[in-house]
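Left out: one protein chain. Kept in place: all the others.
After this line comes chain A, so read on.
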Amino acid sequence: MPFSASDLQAIWLTLKLATATTAALLLLATPLAWWLAHARTRWSAVVGAVVALPLVLPPTVLGFYLLVAFGPQGWGGQLTQALGIGLLPFTFGGLLLASIVYSLPFAVQPLQHAFQAVGRRPMEVAATLRARPLDAFVHVALPLARPGFVTAAILSFAHTVGEFGVVLMIGGNIPEQTRVVSTQIYGHVEALEYGQAHWLSAAMLVFSFVVLLALALLTRRTARVYA
């Protein structure tokens, strides 16, 4: 068995975090991406830029600000304490929040492109057939944008699995709560446990390759279906 018990814990926690993040992101990103795809105000450019920030910011910047903002003196920390959730750093909830922010563009951008590709026309047609906006959205726009949802889900999941800087900054490295695969690998390397580092890294490599391959095959298939 190349994986120790703590390695397996880290793998399990990582999968849990990535699943929860993906589910939350699909719920959050769908209306946001819809609005970004169709809004004609200057604000949509600003919001679009904010959503894209995690693509260019080093994760340590994100982690650092989350640590300060959600600490007892920060505005976020004051808020979560007032809501009775306590402080978020060093908890699974804190990691989840950080991952949602960190993976946001990976969910929003594919969805936005999919909605733009669908365009206004099908919705207008649905409206002439007396479908209410929500009805048309659920039964017309969503099915048409399906490839976008598949891409968004896969990318959010995979990107969260690969998260490192953010969890290093606000995680606290607690087994079963905040110690994920990437920080586990980092720990193995720093502790000179190169054998264990190799096994986990290789697993990560294979996983990432499979995800990207699956994505490529899926997009090719859907492209054929919609061609």
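FYI, a residue touches a chain if its C-beta (ideal position, glycine included) is under 8 Å from a C-beta of that chain, and two chains touch if they have at least 3 such contacts; residues count from 1.
The rule we apply is simple: contacts and distances are computed from a predicted model.
Visitor: Refer to UniProt and select, among "Hydrogenase maturation factor", "Candidate ABC type molybdate transport system, periplasmic component", "Acyl-CoA dehydrogenase" or "YncE family protein", the name of the complex member that is left out.
Guide: Of the names offered in "Hydrogenase maturation factor", "Candidate ABC type molybdate transport system, periplasmic component", "Acyl-CoA dehydrogenase" or "YncE family protein", the one UniProt assigns to the missing chain is "Candidate ABC type molybdate transport system, periplasmic component".
Visitor: Of the residues A:G71, A:P122 or A:G162, which one touches the chain left out of the display?
Guide: Reading the full complex, the residue touching the unseen chain is A:G71.
Visitor: For the chain not shown, which residue from A:L26, A:L87, A:V101 or A:A131 touches it across the whole complex?
Guide: In the full complex, the listed residue that touches the missing chain is A:L87.
Visitor: Taking the full complex into account, what residues of chain A touch the chain not shown?
Guide: Looking at chain A, the ones touching the missing chain are residues 67-68, 70-73, 87, 89-90, 168, 170, 172-174, 183, 186-187, 189-192.
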